[in-house]
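One protein chain is absent from this view; the other protein chains keep their places.
Naming follows writing order (A and B), and every chain is counted from residue 1.
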Amino acid sequence: MKSSNVIARERGTDLLTVRDLHVEGFSDERWHPIVRGVNVSLKRGEVLGLIGESGAGKSTIGLAAMGYAKPGCRITQGSVVFDGADLLSMSEARRRRLRGSRIAYVAQSAAAWFNPAHRLLDQTVETAVAHGIASRGEANRDAVELYKRLQLPEPETIGFRYPHQVSGGQLQRAMTAMAMVCRPDLIVFDEPTTALDVTTQVEVLASIRRIVEDFNTAAIYVTHDLAVVAQMADRIMVLRHGQTVEEAVTRQMLAAPTQEYTRTLWAVRKLVKPEIEARDHLLTIDNVTAAYAGRVKVLVDVSIKVPRGRTVALVGESGSGKSTLARVVTGLLPAISGSISFDGQPLPLSLKQRPKDLLRRIQMIYQSPDSALNPRQTVEDIIARPLEFYLGLKGEQRDRRIGELMHMIEMDESFLDRLPGELSGGQKQRICIARAVAANPDLIICDEVTSALDQIVQEEILKLLMRLQRELGVSYIFITHDISTVRAIADKVVVMHQGKVVEQGSKTEVLTTPHAAYTELLLSSVPEMDPDWLTQLLARRKNRGILDAAG
Amino acid sequence: MTSAEPLIQTTRAHRVRRTRRSRMRMALKNAPLSAWFGMGVILCYVVIALFAPLIAPYRETQVFSEAFAPWSHEFTFGTDQLGRDMLTRLIYGARNTIGIAFITTTFSFAAGMTLGLLAAMYRGWLDQLLSRAVDVLMSIPSLIFALMLLSIFGSSIPSLILIIALLDSTRVFRLARAVGLNVVVMEYVEVAQLRGEGPVWMLRKEILPNVLPPLIAEFGLRFCFVFLTIAALSFLGVGIQPPSADWGSMVRENATLITYGDVTPLLPAGAIALLTVAVNFVVDWFLHSTSGLRDEK
Partner (left out) sequence: MRLNSVAKTVLQRLGLGLITLFIVSIIIFSAVAMLPGDFAKATLGQSATPETVAALQHEIGLDRPPVERYFSWVGKMLKGDFGSSFASRTGYRRTVAEIIAPRLYNTIFLAVMTALIAVPLALGLGIVAALYRNSWFDRVVNTVTLTTISFPEFFIAYMLAFLIISRDTFAGTEFAQSLPAWLAISINWTLNVVPKFPTLANINDETPFWDHVWRAALPSITLTLVIVAHMMRMTRAAILNMLSSPYIDMARLKGMGPMVVVVRHALPNAWAPIVTVVAFNLAYLIVGVVIVEVVFVYPGVGQLMVDAVRSRDVPVVQACALVFAAAYILLNLIADIISIATNPRLLHPR
């Protein structure tokens, strides 16, 4: 295999050639185009990054490269030539022989894509045994070897576990081993690290990149994260609405994108808010401890001060307790101990004990505007309710205020009689913002408000929130796991880990000279656009490891 | 960029709006033959039930001299075991059987839905209490339970309605609670809670509008179930009592004719079957067109 590989590369022939690919998906009783005439070519050993926002068709192209269309989709036109044979026109039996053995797939959430009823090892070696590439014994030994290379803990025995018995990052690596076991010529990675926390992501990225290089495997790497694709791909293709925007070698693409759309994608990363010192504090959280009924404590001794008219970013990975803190502040989950004071007055811990006017002054915006807006209420109903409920506005006064709010969120009044289902994701989030602002609050808690949105829309929402803060002097508690969002909006940063505050201080302080080891780990794990970032980080960590061991 | 976006969205939203409105019409136009058949049959039954006295050739309990008379011009489907006109009994039967089933289903829904949604909204001890009670009620097959209760309270129409409504409301409760729980965890409900809304607003504005579509479909299915249960009880002789005309008891009373190769007793049975088939066809289509929800029933 190795020798044919070398010959093919010398000849410069393509391993995979996709020509004029068209894919349609079925929804609302109609076939809609998902991919519209995309061409892809890939040489042996080359890694192509497919990047784009949601609905760009990148995952669909990844699957089509295996001659596969998800249930509810169909490939209507084009050819997918793999090593000289068209996957779309060959027999199902031939296609099946290629799948798993020469083209393999690594999915986004391994927890759902592994069969819960079988051991990891059995699933890892299944293709090798079924395609007659290795005997069961050889395959088992090889799988252990792959587990080792992918730096899975206890490689000898981890294969005897079931999928639900190992962590997400480990599963993702086990799935890579499963794809590798036949030493395929091509692997399709479909957002393999998107569901992972950043500190885990670094390890998985490093493992994947090393094994792909070691075996000289060609890969299609699908992701929406530019910084990740910069580490992984030799070449990048930018997609939008199922069409190619542009394609270039990674360094060239990062340095000099030619298309306007690509430049806007790149630009998001550069939004930075100048930090302003605080004068006094609006909210003070003192030694708060909280737990869900009868379970372990999710917040331990948390103390945070929120400056008036400023933004505090609450940073942490999943399970760090940052969303729980939001529930404690809103009173949905009353703290077990500790106290909170709001504008100089003690804040009743439970929602039920807070008077209406206090409720008005603390508002919340959620991650997913889809579930935060009642699908059966019109935009007008949604925005008007806080006006009527808190402020008792009626008739013309109410209508005028609604007009002002719509103007504030840069939407025109023709949207007022729409239902949320008729709006785009960004518009829905704007409505959520208007609903919060309608109450004239002093504090708005923003829980991952941009995570569910595409990058360009994220930027618009962040700008809108900053403008509202300047105009209205409202304070934000901004919960996020994304460091670039922190740069864009925060004045003060609080880092949380396993229910505790690890570090807090002004943005510059925390981001540039972190004191806590965890903060440093977290910050250094955030991928950067520099294609050498991962290599350098690993080298640095290795040196540090040697130093640590020596010290 | 920002200024251009709303403009684009406006035009798109208009398009979506138009298709939304026309989607109803489209769905109706694209309804399969089975759904049209179902709607037609239901309409016929309703008309017959409402205008029974105008349509029927004789009075409900009018007795003629000949029992088990054969089909003739005078008696289209012959007469029954007491010499009453079969066709007349069939027409009045529509009124009694469908009417009672409809009232029962309405009761069952009112109770099951209210309690189910309250349980979903408040959780805690209320939910525990109601859910456990329903578990126990459902651990006895409903026909058996109904038979037992009827043996105690006797087979009057009010007790029939109340017993079946009680037993059937357990299933409505379960569905309403499940659907309600899905809605209650949505963030817009939390938003209303944070705003300080009272329970009436929560139930009427936030929860009810979002649970209605699956519950409407369920109403059709429950009606079928109640209708069949009442028919079965009447057939067993413990449901609707004579002299009221009722399809279930008509089958039982005339069953002997079958042994002589006479199809007449199959007519009321067929009338029951036809209506349930029709309702099921309509519900099946409704479920498929609103979403692939609850394929299993």
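Worth a mention:
Everything that follows uses one rule, which is that a contact is a pair of C-beta atoms (placed from the backbone, for glycine too) under 8 Å apart; a residue touches a chain by one contact, two chains touch by 3 or more.
In this text the structure is predicted, and so the values were computed from the model without any measurement.
One chain is not displayed; in the complete assembly it touches the shown chains A, B.
Contact with the chain not shown here comes from a single listed residue; of A:Val18, A:Leu87 or A:Ala107, that residue is A:Ala107. Set against the missing chain, the residues A:Gly84, A:Pro116 or A:Gly395 yield one that touches it, A:Pro116.
Think of the hidden chain as still there; on chain B it touches residues 34, 135-136, 139-145, 147-154, 224, 228, 231-232, 235-238, 248, 251, 255, 258-261, 263, 265-266, 269-270, 272-273, 276-277, 279-281, 284, 295-297.
Considering the complete assembly, chain A touches the hidden chain via residues 63, 66, 68, 70-71, 95-101, 104-105, 107, 109, 112-118, 126-127, 130-131, 161-162, 164-165, 178.
Assume only the chains that are shown with their structure count from here on.
Inter-chain centre distance (chain A to chain B, centres taken as mean C-alpha positions): 46 Å. The touching residues of chain B, counted against chain A in their complex, run 1-3, 5-6, 9-10, 13, 16-17, 19-20, 26, 30, 186-188, 190-191, 193-197, 205-206, 209-210. The part of chain A that touches chain B in the complex is made up of residues 28-29, 264, 330, 332, 351, 354, 356, 359, 363-364, 366, 368, 371-377, 385-386, 389-390, 410-412, 414-415, 418, 422-424, 426-427, 435, 439, 456, 460.
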